[in-house]
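Here it is, the structure in full.
One protein chain omitted, others in place.
Let's look at subunit A:
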Amino acid sequence: MQFMLLFSRQGKLRLQKWYVPLSDKEKKKITRELVQTVLARKPKMCSFLEWRDLKIVYKRYASLYFCCAIEDQDNELITLEIIHRYVELLDKYFGSVCELDIIFNFEKAYFILDEFLLGGEVQETSKKNVLKAIEQADLLQENSPSIVLNYCR
């Protein structure tokens, strides 16, 4: 997998993970182009599309689009299930996850993703094992209030 993007129906990027080295400018360009392309597609359309020399696999969950770019020889259907397993992991961790969870606990969303996928490849598919790793980390967390992100104060 070359990268994974999560964005909202309004086109707001919520999470980005790049497994290939690209400049910031390029990342922004790709994101803009893909968000536009995917949002323009109708609901019943196929979840796969050719884009440049990559294959895009995407799926919408509630207000969020999960979009992965894979290489020519990669398997589209298993990538769809990578997305689904990631959603399940988020759901289990947050307890019926919503877009706001990912916005305001973005660090957790990243940590879970790192346990599941590393370097663009599936690292651990067992839900139990992934969540165990995250929960262990949470136990290590000293009993301090969690990070407050309201930068408006």
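Keep this in mind: contacts are C-beta pairs under 8 Å (C-beta built on N, C-alpha and C of every residue); 3 or more make two chains touch, one makes a residue touch a chain; residues count from 1.
Convention: contacts and distances are computed from a predicted model.
Colleague: Among "Auxin-responsive protein", "AP-3 complex subunit delta", "Centromere protein M" or "AP-2 complex subunit alpha", find the name that the UniProt record gives to the complex chain excluded from display.
Modeller: This omitted chain is identified in its UniProt record as "AP-2 complex subunit alpha".
Colleague: Hey, which subunit A residues sit against the chain that's not shown?
Modeller: Spelled out for subunit A, the touching residues are 13, 15-16, 19, 21, 29, 36-37, 40, 42, 44-53, 73, 75-78, 80-82, 84-85, 93-95, 100-101, 103-108, 110-111, 114, 118-129, 133, 136-138, 140-142, 144-153.
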